[in-house]
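Partial complex: the chains shown occupy the same locations as in the complete assembly.
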Amino acid sequence: MAQGPLTLDELARRIGAEVRGDGSRRVRAVRPLEDAGAEDVAFYANPRYRKELQATRACAVILAEDAAGHAPAAASKLVASQPYVSFAKASAIFNPEDRPLAGIHPGASVGTGAEIDPTASIGPLCVVGRGARIGPRTILHPGARVLDEARVGSSCILHSGAVVRERCVLGDRVILQPNAVVGSDGFGFAFDIEGDDDGPMHRKVPQAGIARIEDDVELGACTCVDRATLGETVVGRGTKVDNLVQIAHNVRIGALSLVVAQVGISGSTEIGKGAILAGQAGIVGHLRIGDGARVGAQSGVAHDIPDGETYSGYPAMPHREWLRMSVSLPKVPELLRQVRKLEERVKELEEIARRK
Amino acid sequence: MAQGPLTLDELARRIGAEVRGDGSRRVRAVRPLEDAGAEDVAFYANPRYRKELQATRACAVILAEDAAGHAPAAASKLVASQPYVSFAKASAIFNPEDRPLAGIHPGASVGTGAEIDPTASIGPLCVVGRGARIGPRTILHPGARVLDEARVGSSCILHSGAVVRERCVLGDRVILQPNAVVGSDGFGFAFDIEGDDDGPMHRKVPQAGIARIEDDVELGACTCVDRATLGETVVGRGTKVDNLVQIAHNVRIGALSLVVAQVGISGSTEIGKGAILAGQAGIVGHLRIGDGARVGAQSGVAHDIPDGETYSGYPAMPHREWLRMSVSLPKVPELLRQVRKLEERVKELEEIARRK
């Protein structure tokens, strides 16, 4: 499966870069700056790793124009306008996905009426439920499960233990990391003071809707997308979701957003296009987070955020305001002392004034 | 499986509502206000959706007495004292659970001595361990696993990938969402400065107890309930737990509590009856959270909370105190400037006083 060696000229052409140095040299792999050798191409972007760049023994380094001067003279430069994109392309060339053979493993369980494209690959101990559909070239790794009437598009990859519950829909090129869950019941209960025979109860509200995961979405390991109470929970085209994220019922996330690990989004909240929610942030329900909005790590968002704005903190506020505040708060203990002293001084002045 | 059309009179009778308008009209489904049409019943409670109510084309709307005036004249009203409860009942009527056939799928693995009620349904690729017991009408969806000597009551639903580890106990009507875990080992290690051959180590404390999930509990997707070190971890009757929640060893949660997504409860903490822990809150170990207590989202609780109290913030404090504080903190940067200025003014006054 592995790619043979490529000339730097050929590689540059395929990743959208320009060669500075000997374009006829050959590389076989991408490696980190510190490990790369005479047949490897490395990558530089974060100034934290300037020292590693200066010391690298890589054959070539993918980097931006303005960083080229920092690389060792011996290394060829692959200058790119989007170095990280060019690196992603180079890595994809040298690290092609392993594709299991097409077909249905005899140890898989396929329900009646399921339609599985002959180019799809269904691994051992997978489940394809009654009436479910699996599109062309889609891979179910061992133990992935697509339940009754669910639909999975083309060229999807469902890793081991991923679950797509009944009637949910995945577009094309969707990736589910291991043990991700699509279509779990939303957390919907009506407190019934009368209850049934045993007194008050939390009565389950049927979660009769579905979850729809659009094209090119990736969901991380153990990430949960609840099905809607009615209608659809939607994760929009090209949005990427990290591990252990909670996406509640009837949430709608726009296209090309990023949701980092352990974020929680409460029910019926809408996240716009191109938004970024940093790690462990929490968003309460029924809000609107704008297109291109950003939410800082661990922030707690209780109000709408306008398009393009960055919010941080708990409760979340405009990021600059939060920065100012969070720099000032550690000064409060000293401030308390200062004010106590000021009070004494003012009291003294007042006494002097009174005496006169 | 689907319910045929019902007259509003009949529906109202079954959901505990009163018809205002033509009770002979027929409905076939529950739908959101904005999607509902001439054969649908919709639901209104949150004033955020007043506009959707006013514009709805639903045949009928379930709502409270005081909201009835806001609905369009053309819509019949199903006035209920507990509208959300009535909606839950209506949705359950029109969206009955799909029940797989009773019996054990040949692709399931059943251990020796397991006792499975003949009315239970064990799906493909499920595991029922040695000596485990499965009660009447309980459903194990494909890939659910009940391990050795575990006991599952009647009318439970274990979704795909849910795991009940050895010897743990589920009551009746318990629901486990996909990939939920009952009975994982608690996080118990004794730091042993002497260790074995290789120097100091964290020595594992055997987690010899179990987890017990009482009747009518629901656990969300990827939620983890650890088994006790000794004795039992307990989730009490009718308590509902959302996705990705951590319930540590020897925690005891009372009846009818609500635990929202991504909450973490540390070891040996007791949560009372009817408590509500909002999303991403964290509770340290060995505490007592009172009956009916409420904990705000993302709060960090380091001390006991009395019955009926609401706490918020980090570290958590009475909610009102926290509200006052969190409104005042953004004023600290300005306060610092003010105090600096005050200091100068006082200094000046002091100089004037001295000169006199």
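Structural remarks
Order of writing sets the labels: A and B. Residues in every chain begin at 1.
Basically, a residue touches a chain if its C-beta (ideal position, glycine included) is under 8 Å from a C-beta of that chain, and two chains touch if they have at least 3 such contacts.
Note that the coordinates shown come from a computational prediction; the quantities given were computed from them, not determined experimentally.
Counting all copies of the one sequence in the full complex of this file gives 3, of which 2 are shown in place.
The working rule: only the chains that are shown with their structure count from here on.
For the pair chain A and chain B, the distance between C-alpha centroids works out to 24 Å. Interface of chain B with chain A (complex): residues 16, 30-32, 35, 46, 48, 82, 84-85, 87-89, 91-92, 94-95, 97-98, 105, 107, 123-125, 141-143, 159-161, 175, 177-179, 216, 218, 220-222, 238, 240, 242-244, 256, 258, 260-262, 279-280, 297-298, 314, 326, 329-330, 332-333, 335-336, 339, 342-343, 346, 349-350, 353, 356.
Listing the residues of chain A that touch chain B in their complex gives 109, 125, 127, 129, 143, 145, 147-148, 161, 163, 165-166, 179, 181, 184-185, 187-194, 200-206, 208, 222, 224, 226, 229-231, 244, 246, 248, 262, 264, 266, 280, 282, 284, 286, 298, 300, 314-315, 317, 321, 324-325, 327-329, 331-332, 335, 338-339, 342, 345-346, 349, 352, 356.
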